[in-house]
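Take a look at the structure set out below.
As you look at this complex, bear in mind that one protein chain is not there, while each of the others sits in place.
On to subunit A.
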Amino acid sequence: MKTIGFIIQKEFKQIFRDKNMLKLIFILPIIQLLILSNAATFDVKNIDIIFVDNDQSKASRELEQSFKSSNYFNVRSSFFSEKLAVEEMQKGNTDVIINIPNHFDRDLQKEDKISIAVTINAIDAATAGIENVYINQILNTYNKNILAQSKYFTENKEIAQNILVIPSFWYNKNLNYKIFMVPGILVLLVTMLTLFLSSMNIVKEKELGTLEQINVTPIKKYQFIIGKLFPFWILGLVILTVGLIISKVIFDVPMLGNMALIYLFTSVYLLLILGIGLFISNHSDTQQQAMFIAWFIMVIFILMSGLFTPIESMPKWAQNSTLINPIRYFVEVMRMVMLKGSGFLDILPQFIIISSYAFVMNALAVWSYKKSN
């Protein structure tokens, strides 16, 4: 025990002595949390839109007005030629072109039915899809207004019964994406930091040659490993705490569930991450190698975590492969406990998976750590 305590003490001394590292460990994650949470948004705003108004009527201007009054669109001054509008699209100056045909107003009055051309820049398919939905919503409202007006004029006409849909968004009433993102990004930061630091730590001793000096001492494998990794376990929990405080104070993320549950889960989760870090460490000879492997694993973990793209919309094989992604479970648990107020029984499946995963990973890591070769 005394030996372990002493190694831990030594590790902390080294961490706190490296002033640059200390800044990296504490300041960078905070900045990332602040920036990413504000920037990584799925909202599509500031859509540039061009109207090619061939009609120049009351109806066409009303339609244009309804787009102008929405805060999602930036309506550019009307163009008269479709050719010019297309050129603008080519240059990337606009996202959407709406072409209102000649006699729009007249046909609308006469025939009850008219089509307009909507062209959407679909280089980014996801954005284009969302833009399409927005545009349709505005057009629907516009349609309804027209119907209401015509009803007023021709009362004898039968009007289809309107079904009013009032959606109610649970757990995130205003569909505030930050509330959804912040717990996820916090998970990323905690994972990245502990994985990188732990995977480079033992390799560093290998590189400096100090590992060889340690290996000729009677120190036991488990003493050394625990002594080396424990500080990063503490560090991970500290980062989590800082992140949670920021989430509460700055982003006002609801914390419905029991925070002790989050700490319990994180403490087991960190064991798993440290085990992966140690495993990487054992299989690389330089810090560069360790860094590359850690990055490689991290990128896959992040992209397949369900944080940026929903797991449900991945192909079946990809969905299955996310089952071995620890970040996935951590993100789930964070969201469940913070936003939904889930209790221990609700997160039990995730807890069991992560615990057994941590056990297997650490067993592998300790087994592959050799004092001699």
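By our rule, a contact is a pair of C-beta atoms (placed from the backbone, for glycine too) under 8 Å apart; a residue touches a chain by one contact, two chains touch by 3 or more; residues count from 1.
In this section, contacts and distances are computed from a predicted model.
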Name of the absent chain as recorded in UniProt (options "ABC transporter ATP-binding protein", "NADH-quinone oxidoreductase subunit K", "Transglutaminase-like putative cysteine protease" or "Protein phosphatase CheZ")
"ABC transporter ATP-binding protein"
Just name the one of A:N38, A:Q56, A:N143 or A:T210 that touches the chain not displayed here.
A:T210
Which residue numbers on subunit A touch the omitted chain?
2-3, 6, 10, 13-14, 17-18, 208-210, 212-219, 371-373
